[in-house]
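As you look at this complex, bear in mind that one protein chain is not there, while each of the others sits in place.
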Amino acid sequence: MDASKKTLVIGLDGVPCTLLNDYLEKGILPNLKEILSQGYSLRQMDASIPDVSSTSWTSFMTGVNPGEHGIFGFMELRPNTYKMAFPNLNDVQAPPVWDILGNTVNNRSSSLYDKFNGKVPGGFRSIVLNIPQTFPAPAMNGILTAGFVCPDLRKGTYPESAYDYLKSVGYMPDVDAAKAASAPEAFFDEVFLSLDRRAEAYMHFLESESWDLFIGVITETDRLHHFFFDAALDPGNRFHEKFMLFYKKADEVIGRLFNRFMEATGGKGLFMTMSDHGFTVIDKEVYINNFLRESGFLNVNGSREYFEQIDSGTRAFAMDPARIYINLEGKYPFGAVKDSGREKAVAEIKEALGSLTRDGRPVVKSIFEKSELYSGPAAIKGPDLVCLAHDGFDLKGNMKRQDVFGNSHFRGMHTRHDAHCLLPGSIGAPGRLHIESLAEIILSNYREA
Amino acid sequence: MDHLSILENKSIFIIREAYYRFRNIAMLWSVGKDSTTLLWLVRKAFFGKVPFPVIHIDTTYKFPEMYRFRDEYAKKWGLDLIVGRNEGQVAAGMGPKKGSKLDCCNELKTNALKQVIEKNGFKALLLGIRRDEHGIRAKERVFSPRDGNFKWNYEDQPAELWDQYKSTAEEDNHFRIHPILHMTELDIWNYIRRENIPISELYFSKEGKRFRSIGCLPCCGPVESKASNIDEIIHELETTHTSERAGRAQDKEDAYTMQKLRSLGYM
Partner (left out) sequence: MEEKSLHIVIVGHVDHGKSTLVGRLFFDTGSLPPEKLEEIKKTCEAMGKELEFAYVMDNLEEEREKGITIDIAHTFFMTQKRRYVIIDAPGHKEFLKNMISGTSQAEAALLLVDISRGIQEQTLRHCHILSLLGIKQVAVLVNKMDLVDYSEASFREVDSGIRKVLSSLNIKPAYVVPISASKGENVAKRTEKLSWYNGPSVLQALDSFETLSIEDKGLRFPVQDIYSFDGEEVAVGRVEAGSLKKGQEVFVLPQKRRSKVVEIRKFLADGITEAPTGDCVGILIEGAGLKRGQILTDEVKSDITDTIRANIFWMVDKDYKLGIPVTFKCATQEVKGRIEKIHRRFDPASVEIVENNASIIKPAEIAEVDIKLDSPVTVDKFSDVPELGRFVLEHAGFPVAGGIII
């Protein structure tokens, strides 16, 4: 097998391009620096909209927009109800890269697959570790262990032997984020431990299995960011040192995997690191549903739970992070907007949200309509509107808060514009990168000459 | 004093305390085993006579056996029975198939009860809920104040100790009072057996199935069981750990996912 046709992708969940640049400058990331000196470039990248891990990672692995892959967030409502459902890999409608490479596409199709169908030989073996939104593990050509959310490691891992191995080394699919606020020291300990175990498992698979595509994701970064992103750049923060120490450790892990990979491929393999979104510090959390309520779009009956609180007369509601759905008649139990009234409702909400300010600063940077963002067979399931906020305003779709603005124990929020991708300088079109374009870059590496 | 007598005395003390505090009180009787046990305890507390109205919220969808049972014992025990029905919604054809089940419950139960309370000006209601019956009820108090919207603020409840129950404050619209909160499902059955309390035949196995709780016909499913009398029900409860939840793997995964999402602020 041609060694240049091997690919190693290290995913770094939620790692912003700007932070990497900053830490590189400060000398915290010697391994990445060394890699960059070998002809690689670090580029800022756009994430999916919404910039939530489930959506963005699915865009990464399928190389298509949510209108094709069908994942718009961590939760959806069951058809004709306000009851929550949690989509998993079975709900992803487009084939991921490993299925295209491995001849396991089955009955799915996508615009990316059409492009490569018959142009890659197939039969390539992939190792896919910890990509969010990949539970339950499918039968595939290779090994997969699911990332967030993985409620059952056995069901989240394929094949069984890989599960046995992971269990034997105490592999942790996720850290216990609930600890972050109540026991931060213990949380940090767990984050470091989790990275150690992950690194051990990744190195094991890298060295002892045969494979063509290897994707290993580190998700501890995202967990740290959610609770401690204010520690990233503030030397006065009591967790600053620990935060940077984690990045040093992660840098070591990347260095080790890179070196081993280059040894194995004689320096010819395709290597990249990437993230699914960036991060920035939260100034205020913004509870969109309360804004909708106060603006008369949403009626709530507090005696019920979650989205079942939506009451008659509601014209629109939001789900995390800032997906807004028009409460259409026939689509929802208390649907109050007729199809013919949809455009008007959309326009009114856009105007209302556009004028939302806090201390004189506008909150919303841009509002997109469904048709501007999504195209494909799943687009119909998408939200009617999606907002992007200015940095610092973390848009939330929960139903339990009473105010429009508030703060909590969370310190970091996702950003769409500051994901990163480190890849060979010779690869990738000029201009801004988009997460949906990475799958094509990977597949191109296997294209028959 | 034996276990069941301790439980009984605790309940009777609460019932009398409630009646002392609220002469304009009523009790809810669903005709199920718990509220029938409560009704029995109320009769004991007042030496055989129930001194306040007994409300049955009638969704019109109850089992025929339940209506028969209700009317038989209302007569036998001389009850002042108020049948609460949301007539407007019943006339409009509300049902589990029209709109969601949620709407149906909301209109035919919650709103029907609201109407009864408003019409009669009840300041307190006795309810036959048990602490072990539903997770959230682990946090319930015996005297539970509600505001006008029926809201229960379970995150900030008044302290309750040494059988001293909260007095009425201005913001309290009415009280929910729970005299059998401390009983378990098994306690109830043991007490029913000891006291020989009449109970709907729906609880006993017919053709391999019985109802573990009874309510509206369209929304109630029987469980597999051969228990056809009280002794057999008690034996069944003592020997099986399997609850209604057994086998619902999807729910477990969803619950885990929810907890994870919540910890990251997504809920």
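As written, the chain order gives the labels A and B, with residue 1 at the start of each chain.
Here, contacts are C-beta pairs under 8 Å (C-beta built on N, C-alpha and C of every residue); 3 or more make two chains touch, one makes a residue touch a chain.
In this text the structure is predicted, and so the values were computed from the model without any measurement.
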item: Contacting the left-out chain in the complete assembly, out of A:48, A:93, A:110 or A:194; value: A:194
item: Among A:91, A:152 or A:252, residue touching the chain not depicted; value: A:152
item: Absent-chain contact - pick from A:176, A:252 or A:440; value: A:176
item: Absent-chain interface as seen on chain B, which is shown; value: 1-3, 5-6, 9, 12-13, 16-17, 19-20, 43-48, 131-136, 138-139, 141, 157-162, 164, 166-170, 172, 184-186, 237, 241-246, 252, 255-256, 258-259
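Quick note on the criterion: only the chains that are shown with their structure count from here on.
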item: Euclidean distance of C-alpha centroids - chain A vs chain B, Å; value: 45
item: Residue numbers on chain A that touch chain B, as the complex places them; value: 52, 74-75, 81, 84-86, 148-149, 151-152, 174, 176-178, 180, 223, 226, 301-304, 306, 308, 320-321, 333, 396, 398, 400, 408, 410
item: Sites on chain B touched by chain A in the complex; value: 99-100, 102-103, 106, 110, 149-151, 252-254, 256-261, 263-267
